[in-house]
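Note that one protein chain of the assembly has been removed; the remaining protein chains are unaltered in position.
Now for chain A:
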Amino acid sequence: MTGNMHLGVEEPIRECQYNQICTHNSSTMDTPHTKKKKIKRKWQVFPGRNKFYCNGRIMMAKQTGVFYLTVVLILVTSGLFFAFDCPFLASNLTPAIPAIGGVLFIFVMGMLLRASFSDPGVLPRATPEEAADIERQIDTANGPSGPGYRPPPRTREVLINGQTVKLKYCFTCKIFRPPRASHCSLCDNCVERFDHHCPWVGNCVGRRNYRFFYLFILSLSLLTIFIFAFVITHVILRSNRTGFLSALKDSPASVLEVVVCFFSIWSIVGLSGFHTYLISSNQTTNEDIKGSWSSKRGKGNYNPYSYGNLITNCCAALCGPLPPSLIDRRGFVQPDTPQPVAQTNGTGACPSNQVQSHMT
């Protein structure tokens, strides 16, 4: 809820039920630009390194080249399958084959686009007041420091289900990261339940899009195996009639499909298997790589987030509630609100200066 916005100092303060006073000092910082009628949407002033499309509806990482490669590979391989192999298979075996293939293909593309285009669970950066409040708490906790004294690393310890977890302070976002959150250096955002940054998907994989990512790789494994199996079947059936070499000549696309599928299967099926293991133990790739919950770290080190039950872990990851996006990409920037800490100054307001000028 925003207070009364009074940029013009000549206007009388509107009477309210409570003495809500506009203490905006943005008028002193105002440049003529902020008074113009064009109001920006929040994605336009987003401090992270993301790209936005469709007026903020689509959100991706900065480097998207590999994502386009993924799309092209899937489209081309599936396209060739439907164009060259399916007619033969439909007429000689059953039309269910292209039907199932079609359903799988739609599911794969749907999940890929959903994983790539959605907000992975980015945590918005702290507002200047929040950042100041946290700084104050850290300073009182650490005690006074001299000019040359390097303050100790900022951490907080929390006891979660009997396990001590360290919360780290993010210097970029000016927040204490929630448990399981991590800062993605490529996107320059803190992401909740950060799994990894996937270049194939062109986005971070985090709390909000992990299930789409998992369903994507799972369905892609099935699609790859499906195409591989039925292309081989097609070539074999044709070879029985016309001989192997002429079968290949009649259906050259099959060779390409087999090669692509053969090399993809190892990596994608392997990745699906790995993520199935992660889901069943309720870990993230990040935690697994760091060995956060490994017993090698010490006796009694266990994963406090696991529900203990394989089925429950899977259901929670895949069928749990889908949290909303916290960054409100398409909302409008309130012209008087100072922007959270950004690398570059936002709408003319300098948040850090504002905070310091009010420290008495």
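As a convention for this text, contacts are C-beta pairs under 8 Å (C-beta built on N, C-alpha and C of every residue); 3 or more make two chains touch, one makes a residue touch a chain; residues count from 1.
Quick note on the criterion: contacts and distances are computed from a predicted model.
Novice: Can you work out the missing subunit's protein name as recorded in UniProt? Choose among "Golgin A7 family, member Ba isoform X2", "VWFA domain-containing protein", "Glycosyltransferases" or "thioredoxin-disulfide reductase (NADPH)".
Specialist: Spelling it out: the chain absent from the display is recorded in UniProt as "Golgin A7 family, member Ba isoform X2".
Novice: From the list A:G79, A:G243 or A:P323, which touches the chain that is not on show?
Specialist: That would be A:P323, which touches the missing chain.
Novice: Which residue among A:R136, A:K249 or A:K290 touches the omitted chain?
Specialist: Of all options in A:R136, A:K249 or A:K290, contact with the hidden chain holds for A:R136.
Novice: Touching the left-out chain: which of A:F84, A:F212 or A:W293?
Specialist: A:F212
Novice: What does the interface between chain A and the hidden chain look like in terms of residue numbers?
Specialist: With respect to the unshown chain, the touching residues of chain A are 1-3, 9, 12-15, 17-25, 27-28, 106-107, 110-111, 114, 123-124, 126-130, 132-133, 136, 158-161, 165, 167, 175, 178-180, 192-193, 212, 215, 304-305, 312, 315-316, 318-324, 326-328, 336-338, 354-355, 358-360.
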